[in-house]
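Here you go, one structure.
Here the complex is missing one protein chain, while the rest keep their positions.
Our next item is chain A:
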């Protein structure tokens, strides 16, 4: 299409572009309706939520930490309610809330200590966001470099901002009400916004970081089954293909649509074939037959629940069960930001409903009249079917999920949607 014909359909990129010029309320509302209309979905949700919460921190009026927390909570609640089928939104909201609490706590400490040097040290050490806990992570190639890079810039920023209250030590220590407040608000604002930037970076880099483990997980000569590969899985396979020779079996659920000109996942297959990796396309009903030959099964998850259960694209559950029967390892790829500190609800285990037209065309009059067509677009995979959770922090087992969750979320934020109650 010629560039002179602009697309009018709103999407996330347009929203992010317009954030600067739109009022906060309009931005939140636009995102809510993008979510409701499914014009923002899947992995985009995390990015969108973080961007909007960044605007909430930057633009809304607040004078202390509690006000900020409640602003973020109410905006977050509206977003989660707009898309109850996207649990990632809630995770990002919780992460931001946790971030605010950390920064506030640290600010208070800094104020108490009063000394510039101390505050500097303080700001260096604990501002590093909680995700990186070296004890848990055996291999951390990329992220550590990255975070230190960020910390440098961040601490320089802090040098200035913390210096502000330092200029007026009298008020800073004894009467934190009048003058110190705006200054610390200002500092807190920029710190929280930096923290959100980091979350955005984390989201952005999660796929690449996961892919960096590819050559460890995939061995030469492997037969790897992927089911409806998501972007994360695609990156992972392509990365692995650069180092290993193996065979990929791509399972897919969607019947080939008559309008499609290419076989499903043609782009992915081309890339893999170029790297010398064989690919086989499979309809989902042929899955079982191939399982004995397969060495491992790889999924991308939409979310991982506290109990280790997964929210995945529909159909994956069959593949997971099949793999389980034949004792083939099931590896799940997902960024840490997709870990939900809650248990799956009934709705999750039933699966979200989609448009029946992916199975039956609306043009098929008899079917439309006579059939009840339920198209579940998500599946729930119970934890016992999953062997390895491959996150951007490295491979984890189910038993480590609790500590990861504890590292990333504050207990007081887990039920944030209940604290506000009904509007």
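As a convention for this text, a residue touches a chain if its C-beta (ideal position, glycine included) is under 8 Å from a C-beta of that chain, and two chains touch if they have at least 3 such contacts; residues count from 1.
Heads up, the rule we're going with is that contacts and distances are computed from a predicted model.
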| item | value |
| --- | --- |
| Options "Ras-related protein Rab-2", "Large ribosomal subunit protein bL17m", "HRF1 protein" or "Mannose-1-phosphate guanyltransferase": UniProt name of the undisplayed chain | "Mannose-1-phosphate guanyltransferase" |
| Residue touching the undisplayed chain, where the options are A:29, A:201 or A:222 | A:29 |
| Contact residue for the chain not shown (choose from A:42, A:354 or A:382) | A:354 |
| Those residues of chain A which, in the complete complex, touch the missing chain | 1, 3-10, 20-23, 25-26, 28-30, 33, 36-39, 81-82, 84, 258-259, 347, 350, 352-357, 361-366, 368-369, 372-375, 422 |
